[in-house]
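Structure first, then comments.
Missing here: one protein chain of the complex. Every other protein chain is in place.
Labels A and B are assigned to the chains in the order they are written; within every chain, residues are numbered from 1.
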Amino acid sequence: LGKPVFTSDRFYDVPPVGVVMGLAWTSLGGASLYVETAALPADAKGRLLTTGQMGDVMKEGTSVCYTFAKLYISQLDSTNTFFQKNDLHMHIPEGATPKDGPSAGVTMVTSLVSLALNKPCRPDVTMTGEITLTGKVLRIGGVREKVIAAKRAGVTHVILPSDNQRDFDELPDYIKEGVMAHFASMYSDVYKVAFADELPEVPVPAP
Amino acid sequence: LGKPVFTSDRFYDVPPVGVVMGLAWTSLGGASLYVETAALPADAKGRLLTTGQMGDVMKEGTSVCYTFAKLYISQLDSTNTFFQKNDLHMHIPEGATPKDGPSAGVTMVTSLVSLALNKPCRPDVTMTGEITLTGKVLRIGGVREKVIAAKRAGVTHVILPSDNQRDFDELPDYIKEGVMAHFASMYSDVYKVAFADELPEVPVPAP
Partner (left out) sequence: LGKPVFTSDRFYDVPPVGVVMGLAWTSLGGASLYVETAALPADAKGRLLTTGQMGDVMKEGTSVCYTFAKLYISQLDSTNTFFQKNDLHMHIPEGATPKDGPSAGVTMVTSLVSLALNKPCRPDVTMTGEITLTGKVLRIGGVREKVIAAKRAGVTHVILPSDNQRDFDELPDYIKEGVMAHFASMYSDVYKVAFADELPEVPVPAP
């Protein structure tokens, strides 16, 4: 009844560079979503095109993420000229599903950072959180639904804003089992998990 | 009931350069808000991008603040080429909350001035006031609610327009306790407080 919302829980086993799984909160519950960004070499200074039925808040959010990603990369490696040399296209499948809200911020930044560094995000990591221009990670809603969606997608590491730690801690054990939460107050906390060489193995709960 | 408006009273302990706390007046009472501005080196003459679900009046306000900040900096230091050499992005978290009105003017100017001078605004200062192109600080509404919001955010110095002095003076003592008001008729009055080396300590009221 009604059209399906985010029908595919997971359609990348190993997401390529520029693709990052995030978590959304919809009227039907939590859902995983992918942020995909592609680069097109360009003479100009670089622009960001966005598609995927994003609402106003989400569209503005892409612009905040774009500026922050530029600043973050220039701090990480001042010789990196990726953003100057490429036009970017950010898309959120599924193209027919309207999406909105600011909580894909950390996911969008990670997608851009992944492209700029030519380094894939870990496939066992998903994330949610609003981002500010200075890289602060802000509180979001729907922690319970999003953690359930992460588990449904078979992901074991979930990055959440530090200000949501209490929301997570208060979840019942049967929801928290099989997933490890990482709390981020700045984007650098997200980065450390998303691009980690190793992360602890999460014990799968006995059935 | 309804979605929370400006949920975070304070999410920077020590705001970095370009980030300034202001005071807003919402349908749910007063609230603190941050104006964040980031600089991106650019060849061009400099542009200002704005995000954060700003309404029409606030968007126009950013443009007034941008022009005034350029004029103010050129008076302060005619060799400062910051605004010629950078594109700017001004954002007001939280991205999903619609914001409007002209009273963030002095906060926006201070955010721009902070960036241009590479000098942080004092963390114990917050402010409200419309600004004109000539730097005049105009009267705003919601003084009571804004002073309460400033105290809730743990800030002790509040800059208000001179034309609001009476509104402040008439507040009951239990509201004025623990906060020092500074009245500004021109932006230079704001500047002196926001970037002061020292400000008087404000006695905390006995509980």
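Following the convention adopted for this analysis, contacts are C-beta pairs under 8 Å (C-beta built on N, C-alpha and C of every residue); 3 or more make two chains touch, one makes a residue touch a chain.
Because the structure is a prediction, the values reported are computed rather than measured.
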Chains shown that the absent chain touches, full complex: B
Selected from B:71, B:117, B:181 or B:199 as touching the chain missing from the view: B:71
Residue among B:36, B:130, B:167 or B:189 touching the omitted chain: B:130
Touch list for chain B against the chain that is not drawn: 45, 56-57, 60-61, 63-64, 67-68, 70-71, 101-102, 105, 130, 132-134, 136, 138-139, 163
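By definition in this document, only the chains that are shown with their structure count from here on.
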Distance between chain centroids, defined by C-alpha means - chain A, chain B (Å): 31
